[in-house]
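Every protein chain but one is kept in place in this view of the complex.
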């Protein structure tokens, strides 16, 4: 935002603007030219709310507040929880309680999948996760059992009263995944594949959009804008870690990015601590951190026997770890939210979109 | 670690080793040459505990487990809470309860400092933070009031029964800081300045070591090793965010790095959500995330009037936000820890250092 | 690689191994357990050549050299230049001379496209580049003219004796792109979309594989392995910049990554300085840097009028800048290569694949 001062307004007016911006959480930088002085916001900050804008506009010497249109108007305007169908009837994601999606990285042994589904159910999960089409770095790695895996997921989920979430890695896979799964995942590697986004938007199912590990929060929200613009009946965001120089974890779970997205949209946001951790011992701390930072749900990998898993065994929780993790995460989320409105209102979503950007 | 198989042992033995490693949370990669086959760990993983090692060693065909010596034996061997002096007597950091350090970024107006100290005290903080020697990007930015600021911190802290933490940016500043402050901070910009680390180790005070924003967890722990090797009476680590490509936050708070450090050392670990956030609305989510991931304390900037702060105003909490934040963080930490041992034991520190690395 | 010492061999043998590894450009780390001592390579290094391996194997106390199989055997085994068809007959990429692909970011005005084609031809380019299917961050940004743009490219290229390279962003677009273009580009955003890679491998055209901006060199080569494994008649790699914390350039052109890829494969490697630069003034330095580091070709955006371009105008070179850039780049490449074999042999590709990894 740029706070344009009236011609002739001087340093004192600029200082007052800078102070008001600081109170609103924004840094400031002066720009000058000819007889004009203005102050532009600098550094990270939430969109200024109506009160802050009114205070700025009322300051001596302020002529106008200049804003860029929001690049993602549908993401900004989106409201309320996302409803997901399930064998036991629909449930809402983002309505206050944490939602859990547990299951194996890739579907392989059906008996183990049923054990995982039973443990997920017992731990309070609403969703069974499992990979049918696996995007793998090497062409020689196990790529998933495809349609057969989807059928197995469906059977296990139906038997345990769970909805299914699984990834569609291509337009060709979308129909099959949408046919069997109540929630269709778009993975981190394909977040920027806009033709896939457009096709997924037409699949008729709510979508779980993972953030690309090389994508900024703004790019992630723009990918969600593709989905909403294309008619997706619901979009859930999912933070899963970004690429950084730190080699000790598989990715760096960006809880700040999650909280930043929360400031910009009311879409529900999940976190995937498993892929960020890369190893079992780090899954729980990351899951709880995400719950504390405001995640609406957690998608976590587990395995009946990590030693037999055909992908990502080292980061799979044991089945008996699911229930304690779910209890701890729920307790953390409750504790975080209880004090939150008093404390700093970070999750208060502005009710009026600032700009009248027309999406077309 | 490398699991060396006996000459002649084949793929079946390797598969058993790989499965056992996966159960221990570690990835694996086979290496071969001549008639030898071995399996090396790959990807992020915690140090393997004694049980896992015993199981590996007992597998058919395993000849030996080969390890590198721990590069930071003193950091690994360090035990227990760190004791900090204060006007009301010593207190322990890392003993189970969260420790709070609240105060302004830089000390400027003494009246506002006293207001901050009073609010910090009321919120349950043990430490008053405040910058006297400020490391600033620009030589023309406010660099802090130096020794005078230390005296002001001392007066405000004494009046409110708080200990003081402040940064020493140079060897020259160390004496002054150590004379007035119960805890001496080494900042992110100087974490890799080994002469300063060595001098700080001799200052006779416990040290708060911030992670450099370009430093890996291993480098951070190696900096702590300098301090312990040099005789520091206590070291507290502090995660404050790393540099990544995400422009929407000032830094990326690495809660995974914090949890990883927790797996490698019993030294207490703080988090600084203010510098990672860069803006007020993100401070609370990051503070709570760190508490959930296992932080022992939080160091948070506040200001009586963010609009008058001479540095970092946009990220300073208002004084009336401190108490709710402290309550929420304490509740989150309790919730996280309650289920934790059941859930995945990530914070269990191994009792026996694996390697007999002699530090000299 | 792990250099396994015989049981009983001690620190002296390890020191000799470490020295030999250092001479071969590799760092080293000792691992021990029971009575065994071994030395593993550490840090970045090129695959060790046969002479270095023979010297290591011949050292006192060395029992075996243990290696992991190469994950990308087809990329490693690939040889020689890639042949590209064109209206004037086929030409070879990677045969010693720099290849240039010039043209607009997106095809829009056909008259301007012809001006660009003429300037490209006059500057010595073999390929006309131009976007028909554009992957854009925002759904409301110009997405390219699709099939019509491909026809326009074909006409302009035929008229000027150029081959065409254009991106296929989806499986649906592959046929159209392959029908009109002698070289099919897979873009940075879809490098990790393995279904698209598999489909592209069957398109019957040589492929230009851009490195994802969040992908490591190893992942980039693994994507090329998908293409070769799927039957692609030729693969050209293209470095275009990675995501880092530096905000002053659009991406960080990784010339080190380019040189590293050169050590691991004989596939030709292009560089795209335009997308890394993000602004015109940085295109030439980055283009010349890539040429000096060993690039086989450059793909550069230009525009008859940058002010009218519908995407990426700020980074488009003016048409009269193409010829001087091509001359400078060719001169730089010649200068670099002239001294190179004497100087440090970095581009000598090992003639025998080290491991007998069977790709299936």
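To keep things simple, chains are lettered A, B and C as they appear, and every chain counts its residues starting from 1.
FYI, a residue touches a chain if its C-beta (ideal position, glycine included) is under 8 Å from a C-beta of that chain, and two chains touch if they have at least 3 such contacts.
Keep in mind it's a predicted model, so treat the numbers as computed, not measured.
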{"item": "Left-out chain, listing which of the shown chains it touches", "value": "A, B, C"}
{"item": "Given C:46, C:115, C:132 or C:299, the one touching the chain that is not displayed", "value": "C:46"}
{"item": "Residue touching the undisplayed chain, where the options are A:11, A:66 or A:85", "value": "A:66"}
{"item": "Touch with the omitted chain, as defined above, among C:209, C:282, C:298 or C:319", "value": "C:282"}
{"item": "Residue ranges of subunit A at the interface with the undisplayed chain", "value": "1-2, 4, 29-38, 40, 63-69, 243-245, 247"}
{"item": "Touch list for subunit B against the chain that is not drawn", "value": "71-72, 133, 135-140, 143, 169-173, 189-190, 192-196, 212-215, 218-219, 222, 225-226, 229-230, 242-243, 359-360"}
{"item": "Subunit C, residues in touch with the chain not shown (by the definition above)", "value": "18-27, 43-46, 214, 216-218, 241-260, 262-263, 276-286, 288-294, 305-309, 313-315, 317, 321, 324-325, 327-328, 331-332, 334-336, 338-340, 342-346"}
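In this section, only the chains that are shown with their structure count from here on.
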{"item": "Same or different residue numbers at the subunit A/subunit C copy interface, by half rule", "value": "same"}
{"item": "Between subunit A and subunit B, centroid-to-centroid distance (C-alpha), Å", "value": "27"}
{"item": "Whole-Å gap between the CA centroids of subunit B and subunit C", "value": "39"}
{"item": "Centre-of-Cα separation between subunit C and subunit A, whole angstrom", "value": "32"}
{"item": "Overlap residues in subunit B, where contacts from two or more other chains coincide", "value": "243-245, 247"}
